[in-house]
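Take this structure, written in structure tokens, and hold onto it; I'll ask about it next.
The other protein chains are all here in position, but one chain of the complex has been omitted.
First chain written, first letter: the chains are A and B, and each begins at residue 1.
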């Protein structure tokens, strides 16, 4: 089998580009720890409250150290349970200062959902029996819509929340 | 389909006989498009 000289150059160039992409994302993933979320902790989907993080009183935003936050969320068709405020009303907005480190922990009581903080790199599948977990630095200020981006039923498009990142 | 005959490997192995300059320029432009798009998106990823 014979390759034309130009085809050889083209393939070397193409392969080189692909290798370069892989090196960059491989380096970022294995040395900088920016893997996509791949958490392997499981949970009983019919009894998520048994898990410390998903007890009703532990849902929502919590500051665990200076500039470090954890948000616990239970997804269900068609709602994100982010806890309730002092008046007992369901929380719909998460407010954190710019530059803070936020760990999102999400699980589902029923079907598969998505969890994306649109406009950031927080984008996870949420599957029954699993805990989805991703830590990120909120680099940019603004109002970001949280959307369920995996079809979960006929109310799928009504499933949302807001993350507000404010300038300190 | 005819049986593979013994063929004289003359023209084909001689790259200068087929001019594929246009092809080469075209695929390289395509390669550059891929690189530009990929790095653009990667920059967006890093900025978020």
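Keep in mind that, in the parts below, a residue touches a chain if its C-beta (ideal position, glycine included) is under 8 Å from a C-beta of that chain, and two chains touch if they have at least 3 such contacts.
In this text, contacts and distances are computed from a predicted model.
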Among "B(O/a)3-type cytochrome-c oxidase subunit 1", "Transketolase", "Electron transfer flavoprotein alpha subunit apoprotein" or "(2Fe-2S)-binding protein", UniProt-listed name of the chain not shown: "B(O/a)3-type cytochrome-c oxidase subunit 1"
Per the touch definition above, residue among A:84, A:100 or A:162 touching the missing chain: A:162
Touch criterion as defined above, residue of A:49, A:110 or A:135 at the omitted chain: A:110
Residue numbers in chain A that touch the chain omitted from display: 1-4, 6-7, 10-11, 14-15, 18, 21-22, 25-26, 28-30, 34-40, 42-46, 77-78, 92-93, 110-112, 114, 116, 118-119, 121-133, 143-145, 147-158, 160-162
Chain B, residues in touch with the chain not shown (by the definition above): 1-4, 7-12, 18-23, 25-27, 30, 33-34, 37-38, 41-42, 44-45, 48
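As a convention for this text, only the chains that are shown with their structure count from here on.
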Inter-centroid spacing, chain B versus chain A (mean Cα positions, whole Å): 39
Residues of chain A touching chain B in the complex: 2, 4-7, 9-10, 13-14, 17, 21, 24, 119-121, 139-140
Contact footprint of chain A on chain B as seen in their complex: 12-13, 15, 18, 20-21, 23-24, 27-28, 31, 34-35, 38, 42, 45, 47-48
